[in-house]
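Have a look at this one.
What you see is the complex with one protein chain gone and the rest in place.
Chains: A and B, in written order; residue numbering restarts at 1 for each.
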Amino acid sequence: MENAGQYLAAMRARAPLVQNITNYVAMNVMANILLAIGASPAMNHAHEEVAEFAGLADALSVNLGTLDPYWVTSMELAARAMAGQGKPWVLDPVAVGATALRRDAGARLLALRPGIIRGNASEIIALAGAEAAGRGADTANTVSDAEGAAGALARQTGGVVAVTGEVDYVTDGSAAFRIAGGHALMPRITVLGCSLTGVVAAFAAGQPPLEATVAALASYAVAGEMAGELAKGPGSFQVAFIDALYLMTPQDVTARARITAA
Amino acid sequence: MENAGQYLAAMRARAPLVQNITNYVAMNVMANILLAIGASPAMNHAHEEVAEFAGLADALSVNLGTLDPYWVTSMELAARAMAGQGKPWVLDPVAVGATALRRDAGARLLALRPGIIRGNASEIIALAGAEAAGRGADTANTVSDAEGAAGALARQTGGVVAVTGEVDYVTDGSAAFRIAGGHALMPRITVLGCSLTGVVAAFAAGQPPLEATVAALASYAVAGEMAGELAKGPGSFQVAFIDALYLMTPQDVTARARITAA
Partner (left out) sequence: MENAGQYLAAMRARAPLVQNITNYVAMNVMANILLAIGASPAMNHAHEEVAEFAGLADALSVNLGTLDPYWVTSMELAARAMAGQGKPWVLDPVAVGATALRRDAGARLLALRPGIIRGNASEIIALAGAEAAGRGADTANTVSDAEGAAGALARQTGGVVAVTGEVDYVTDGSAAFRIAGGHALMPRITVLGCSLTGVVAAFAAGQPPLEATVAALASYAVAGEMAGELAKGPGSFQVAFIDALYLMTPQDVTARARITAA
């Protein structure tokens, strides 16, 4: 992973169409983040079209944020369609431990074996079936608390699991990486995690999932550092972050990424 | 209310989890405003989880903005659950006078006796059953037009009613306060009122409802003034406002708040 920027360059060259079945809070910012970094977003949810649309898309992200049973079915239909075509899909298990509905939705999507899972520490721990300490979309666990759960989930799905936080942890069940960076204001802005899941999906289109996930997280962290140099608070951070996602070059990512083997 | 900033400090120390069953237009900005000021937002609506989630939350806001019958039931389920646990919930009766669906939803939620109601003058007048002059989310009445309706609603519910506008009016049916401040650009930015309802809920978690509401409105007005010093138009105002909510101190609020007994 010494040249993380190459994965950003390849993603931009492909400009993948990323289908997102995501929460209402995230939709606009997630679309802007995907456009800024160089992908093409599409949001949809109707049972009549999600599988058909998956035929057009290069990657899929699904997100439990503002779920209800209709949307869980949408996610299942699209995930099955993507997997059936050998295209990547990424699960974001927002607040999966908070309620029975979320635990059930998480279990149903996990059974479809997502190629990549991205969550915070409490979400990854809860999804793995252990007792987590988060509530809502917050986390009360640290990333290192979740390393065991991440490895277990990766081995169970045969996929990649990313735990994001102050220092991110990514594993495919055997190899693992840590990614430092970002900025202290990022948890004070809503749906940056949800949006990152879409960015992971964009990087995973046509690229190996472990490396794509690590490079997506590293690119996001570099953009966060660039934005942090300009921000006065969470409002100006969000503006500067979207600018940075657009302005940063593959060379910036390679030069500034802080990736270590775990 | 000479030390309005103490309520901001106490809210930040608690960092309450605020559940919001709110409209699609507001969700993202409301979450960012709650995060910026120091609370933790969660948006959900599924009948299967809203009451269960209310068990985790410290306060609830419900908002009629983009309502449909499913969402009204969500609001009723969550409001009953919060009230049953003695935790505060706040009603935002967006455009309640505009259609029969809204009048009916307003009446159903009013019957559950919200601890706090926050609306513009036309909404408060319409919710009290009188003839209002607003259309859509606008108001065509002034705050002073709505003082009588606010007092009547407060006595009917046993709660607090806040009418927001150029100078806000808050009453519990006996005592009343006026809060000046804010900025002339604020009505040119969507969902700042909806988001304020969430901020009121955050302040009301574990604090007395009348004082919490007055302090929430005063803090919002101070942040609005701070943002107005930097803004060129409604786009830059929104950015500066979210920064100001994050940057303002309890001392700023106490020093700058313009609260008078009514």
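Just so it is clear, contacts are C-beta pairs under 8 Å (C-beta built on N, C-alpha and C of every residue); 3 or more make two chains touch, one makes a residue touch a chain.
Not measured: the values here are computed from a predicted model.
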item: Options A:Ala42, A:Ala130 or A:Ala175, residue touching the unrepresented chain; value: A:Ala42
item: Interface residues of chain A (partner: the chain not displayed); value: 17, 24, 27-28, 31-32, 35-36, 40-49, 52-53, 56-57, 238-247
item: Residue numbers in chain B that touch the chain omitted from display; value: 23-26, 28-29, 65-69, 95, 98-102, 135-138, 187-191, 232-236, 238-239
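Just so it is clear, only the chains that are shown with their structure count from here on.
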item: Distance from chain B to chain A - Cα centre to Cα centre, in angstrom; value: 32
